[in-house]
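Here the complex is missing one protein chain, while the rest keep their positions.
What follows is subunit A.
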Amino acid sequence: MKTVLSIKGLTKDYGRLRAVNQLNLEVQQGQVFGMLGPNGSGKTTTLGMLMGVTNPTAGEFTWFGEPPTHTLRKKIGAVLEHPIFYPYLSGQKNLELNAMVKECPADNIPKVLDLVELSGRKDDKYKTYSLGMKQRLAIASALLNEPTVLILDEPTNGLDPMGIAEIRELTKKIAASGKTIILASHLLDEVQKVCTHFAVLKKGNLIHSGPVDDVGRGAETVEVQADVANLSELLMDFSGTASINRENGYFQVTLRDEFHGKDLNRFLFDKGVVASHLVTKKKSLEKMFLEILSEH
């Protein structure tokens, strides 16, 4: 696998405030890389440095193994924070201008406009667009040069649920085409749904990075209910039980490693108890995120 982005010791100070502290990170080709963190944790500052608009205080990074230059940036599609366009130009003209800046053929414009479903409004001025349309135009512009790497910073910020779903589908579609995506977001659900890897930033420090699949691993929690009086004692007798909680009228059984929901089910059945409710719960990214944040 090829390394697309490699960051070493990247640091940014704003006066006395350290926005990004000694960041080390690698993104491999084909990953959909989620950058998580509360507001003000340094996500946008980091992306700004990667895209040449924020001057790093210290540290370095390489794109595709090469030191960053403005020519390399032409191969990356990026939307940072909110969409930025000339309000008095139409969507079409804004994209034509982008094509000139990126030195890529303008032939792609109809295709990307179709992809984000803006073809019908392409000749209207940008300032007449709704927020969702602006976000979609930004994604269209990022895709214009057929980049191998796409950077999206809070692409669903301020959108209504339908808009969020649209952008999410679009991101999935783009990811499926084999592009590397770096997605900064504080919407954990979104990251879990589309990302393969993720990193967590807090106050400029990298406090976790790894595959999203790892999130579900580790201890399982099983939610159980059955119409017997001594269910609590029965569950305590199960050798795989680590702890039991009562929540919303259900027993939440946290299992030891190596034990799974079906083991508990079999155990109860052997005891002559039939569960009326039994759900194996995977740990959500949200839960893990909060755990990581509270550990640091």
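A few comments on the model shown:
Assume contacts are C-beta pairs under 8 Å (C-beta built on N, C-alpha and C of every residue); 3 or more make two chains touch, one makes a residue touch a chain; residues count from 1.
Note that in this section contacts and distances are computed from a predicted model.
For the omitted chain of this complex, the UniProt record lists the protein as "ABC-2 family transporter protein", which is one of "PaaI family thioesterase", "3-isopropylmalate dehydratase large subunit", "ABC-2 family transporter protein" or "Sulfurtransferase complex subunit TusD". Here the missing chain is touched by one residue of A:Ile84, A:Ala165 or A:Val279, and it is A:Ile84. Of the listed positions A:Gly9, A:Pro38, A:Gly52 or A:Pro211, the one in contact with the omitted chain in the full complex is A:Gly52. Checked against the hidden chain, the listed residues A:Glu26, A:Glu96 or A:Glu146 yield one contact partner: A:Glu96. Annotation for subunit A: contacts to the undisplayed chain at residues 48, 51-55, 69-71, 73-74, 78, 80, 84-89, 93, 96-98, 100-103, 141.
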